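First up is the structure itself, then whatever we jot down about it.
Note that one protein chain is taken out, while the other chains of the complex remain in position.
And now, chain A:
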């Protein structure tokens, strides 16, 4: 299914996957399948994250919420809206095996460059079904040599996500000078953004810039590439000369690299080898399924009833090109040791690592580690794009630094991680007349999540109850100094909890103090725990002689005692005790020792087990 079930947090927001980042939220949207509205999915919020598009229904969020994985989205279309029809964004699913033909029919109209034979496994990112004879396989993208301004291809083994300064870089093909790391990095990122959403399995060694209808075929490569869409065309073109995808020089078809610029060419042999398995896959019986009417309705439309579609579209485009979900499956960032081995390995021509032992070895290792860290940091901050590419590494580094700097660092690093994602900020939210209220409600959910987060245990640490002011401070601190929330917005958001049916609630004591507590923690529960405590005072003998009969009356407690026992702040303890007094469960005693609270023996309807004790006396 294209639409997937969605797990929600306690605050009725999508449960994020690891590394998933929230990009945009817009309320008041509806879902269509094909031309038809999907029942009970007509009023909700859409969350755009780096991995998914999530629809969360307003009426029945637990039941009617769905998500679409971006990796399964083939392309998207934008309809600006006209007269009374709202703006819509249509999402076309990637073809499954069954519907590939049909999708080909659609996409062929608009995308001449795209391979007709869609891959059955769309995630095979590597386009290299290349002949092994090719000496230097080249990935898409070029970098301009700063010395001679010759445009070199980015080596195919250069992966912007795993590469580091130590990755060996090929020198410029024209002048032989090694390029700076950041330059190649930028080129690789730039080309990654223009890479197709679904890489073609047809051997391609030149940039394929086309994805979606909106993009125009970009540059050189398409002349020959177009022909590869049908196997027979390739056969025909085989006799003709072969145009270099970069410099357009017509090479002899048997050449593997361009005679003029040296760019690698796809050999006719290679295309012939690659073609057959693909061809067996695509046509045939699938054709019969094409006219089925149900197949057509696989596309999902999101209708933006109160605007926000423009920003949504922009960010959707962004996340479609970034393809963060690939990162999740990518191999982990190489550990320090691996890198060290690779580094020292490349430094010695024999490929053997120089072995040092003892303290010297340890020192050397720490030196290398430090050097490596320096490089990573240096690269990352050289420019913004590089920083974005290596964000993961930098966070990991920051965390390790924090860990070595002391124990207090742990909460700060989580604050950093928090600041980099999952936090609702004003610019993440759609426009429209009610954008302010949307911000508040998102903030409200955000807060609820923050409070109920078990790892953080904000509420638990404060004894299940925290004053709103304290919470405000903690929350803004956790935001790491970015997008701080104003007290006004904060209070508004807190007041929304009840309406949004979130698991925390705002409570006002009669003195006007606002506190936050879990919604299952009612006054009755608080009183119960207080009374249970007071009841203990009947049983356990006091440490000093008391002038009253403690076995009958127990003892009195001050706000200080209660605060100590339950981990409350003194102010909260006072308020809770007075609340219990007001409910009649407790009564007070004013003395030189201060204000003490007792079980209410005065009011017989409240006195705990009063009747049987009466008889005892």
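Just so it is clear, a contact is a pair of C-beta atoms (placed from the backbone, for glycine too) under 8 Å apart; a residue touches a chain by one contact, two chains touch by 3 or more; residues count from 1.
Here, contacts and distances are computed from a predicted model.
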{"item": "Name of the absent chain as recorded in UniProt (options \"non-specific serine/threonine protein kinase\", \"Signal recognition particle subunit SRP14\", \"Vacuolar protein-sorting-associated protein 25\" or \"Coatomer subunit zeta\")", "value": "\"Vacuolar protein-sorting-associated protein 25\""}
{"item": "Among A:2, A:509 or A:601, the residue in touch with the chain that has been omitted", "value": "A:601"}
{"item": "Touch with the omitted chain, as defined above, among A:2, A:150, A:249 or A:553", "value": "A:553"}
{"item": "Touch residues of chain A, complete complex, unshown partner", "value": "547-549, 552-553, 556, 581-582, 584, 587-591, 596, 598, 600-606, 614, 617"}
